[in-house]
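Apart from one protein chain that is not included, each protein chain of the complex appears where it belongs.
Labels run A, B and C following the written order; every chain starts at residue 1.
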Amino acid sequence: MKDFPKDLLAGYGRFRDKTYPGLREQYNALAIYGQDPKVMVISCCDSRVSPEGIFNAGPGELFVVRNVANLVPGFEDDLGTHGTSAAIEYAVTGLEVQHIVVLGHCKCGGVQAFRARGIASGTPGQFLGPWIKLLEPAAIELACNPVEPNEDPQLGMEYAGIRQSLKNLRTFPFIEKRLADKHLQLHGAWFDIGAGELRVMDKQTSKFIPAVELLPGLSVS
Amino acid sequence: MKDFPKDLLAGYGRFRDKTYPGLREQYNALAIYGQDPKVMVISCCDSRVSPEGIFNAGPGELFVVRNVANLVPGFEDDLGTHGTSAAIEYAVTGLEVQHIVVLGHCKCGGVQAFRARGIASGTPGQFLGPWIKLLEPAAIELACNPVEPNEDPQLGMEYAGIRQSLKNLRTFPFIEKRLADKHLQLHGAWFDIGAGELRVMDKQTSKFIPAVELLPGLSVS
Amino acid sequence: MKDFPKDLLAGYGRFRDKTYPGLREQYNALAIYGQDPKVMVISCCDSRVSPEGIFNAGPGELFVVRNVANLVPGFEDDLGTHGTSAAIEYAVTGLEVQHIVVLGHCKCGGVQAFRARGIASGTPGQFLGPWIKLLEPAAIELACNPVEPNEDPQLGMEYAGIRQSLKNLRTFPFIEKRLADKHLQLHGAWFDIGAGELRVMDKQTSKFIPAVELLPGLSVS
Partner (left out) sequence: MKDFPKDLLAGYGRFRDKTYPGLREQYNALAIYGQDPKVMVISCCDSRVSPEGIFNAGPGELFVVRNVANLVPGFEDDLGTHGTSAAIEYAVTGLEVQHIVVLGHCKCGGVQAFRARGIASGTPGQFLGPWIKLLEPAAIELACNPVEPNEDPQLGMEYAGIRQSLKNLRTFPFIEKRLADKHLQLHGAWFDIGAGELRVMDKQTSKFIPAVELLPGLSVS
């Protein structure tokens, strides 16, 4: 137990001394009354892309699934063990979230591994290989009907993966129903790590637009 | 696109105006040189339990998987699509993280659903049902060999789930090897939402101990 | 029998009156001594792309497979009925051809059907659908690692399909062996119907180069 990472303990000390006191009542209420988030975020495990950081979200705001390359598998009626689908089902049918945001990002290692047919160590990956094969339909669509023909291929695949995950979300009957009933909305977003820039997908054109263009109140620094 | 959640846009505005400027060089470097996290955290999707929040972690520090009830399936050699296993493989064999922390929490809805055999809406869940069946070996172990006999059963199952996930991690050959070589360490932790209290598992006793007891430097508020 | 297409009968009449007399001895010899072509061409069924026309080839010169979109499936050890693979095996192990040319072309309906997920009539095609799925690896490679980033997507897929077929040819052990022994060479080519222009794939760069640049003697009209 003495080997618990010191950085994490020190970080927890800062949380306990500085963050928690100001949020004590909020945390208390969330413990007593339970969570009731309006937004689910499906994002990547990448250490540089924390959804709560990018959206400056407090406790109780975001129900977050994180997997490699922020992927959503299509609906499969096979009684199998599908962690991401289970989380989506829980968020949509249990918590009744109103929004699902698929959040991708630049320089995604999962997308790089898909493009290079392997992870950093050079092997395809016994688990990573089959997982990122979920990007195959995205790649086929990108090759056949590119949204932006002159795009950098890594960026193109990151966008295409988000679009595919949004498409796959619509294959879940409980999502399809809530979309029809206007109780749920699906969104695509993408984060540029270096520039700290968020882009949001335009549902009409499927193109990604800087978020700063969306609200007059946002500063365009 | 106008329907993108306003709270998220406003939150991103705060990130962009207040957080990012002070971290600009760090984000730039992370974009250029890539991520190199030392710690992987496997935690729950619950909106009240952000690992970066609890550990006050900055960009690049934590590689984070989040699924319902912070579960790790056992190693399966079936070429299937296993998102959590894929993320573990990427973190361990690709990024060569030195620590994996399984982080549970109080009032976990996944554990509640397992205990009640159903989610809030009363149905077991087509996807959630098979997913939280991963807790079955934990429940059997808890029933047969309780670590703390008089424990609250919800808390007992939350702890037991963490212990089971740690056990399952050791079924992955690439983890076993690195544990033997002392290149990797596995840890259990648990967060009390209301009290803002972190507990860490003692590997000798498998009991959970308040983190404040671990380092003299931590304030015991 | 009276309904045999009159155009074909008239065309055969021209062959018999004008073509055959000048080639009588060649046809006689080919009948007696058998065929011994040095080149196999794998091309499309398209009525606008006759290999013998484009290469002005006489009887006995080209062993020709024609299927939709000039596709080569990968080696499959399943005892199934694979017409294209059977033709390749016959040409390589029986006739010992020295060259295999995969010849694609512009405005390929098979590639269009793959990109549009359907044939002219709008349905995917019970047989055409599975057949052109052979283009999926080509699309994935095109999306991940485009040879020419700014390419028209239809042209890009036509080129990518040729590259994939060349790759698939190398999965046949009897081809791999002859490539190693330098008894066989594989080539990619592409025909622009409107301009009557042949392009040949550069094996180093995988790019397609106008054939007129290859031989000084060819006129660049």
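Here is the rule we go by: a residue touches a chain if its C-beta (ideal position, glycine included) is under 8 Å from a C-beta of that chain, and two chains touch if they have at least 3 such contacts.
The model shown is predicted, which means the values in this text are computed figures rather than measured ones.
Of the chains on view, those touched by the hidden chain across the whole complex are C. Counting over the whole complex, chain C has residues 1-21, 23-24, 27-28, 30-32, 34-35, 37-40, 45-50, 52-57, 59-68, 71, 73, 77, 79-91, 93-95, 98-99, 101, 106-107, 109-110, 113, 119-121, 123, 125-128, 130-134, 185, 187, 189, 192-196, 198, 200-204, 209, 211-212, 214-215, 217-219, 221 touching the chain that is not drawn.
By definition in this document, only the chains that are shown with their structure count from here on.
Ranked by how far their CA centres sit from the centre of chain A, the chains are topped by C.
Of all chains shown, A has the CA centroid lying nearest to the centroid of every protein CA atom.
Spacing of chain A relative to chain B, judged by their CA centroids, is 16 angstrom.
Averaging Cα coordinates per chain places chain A and chain C 44 Å apart.
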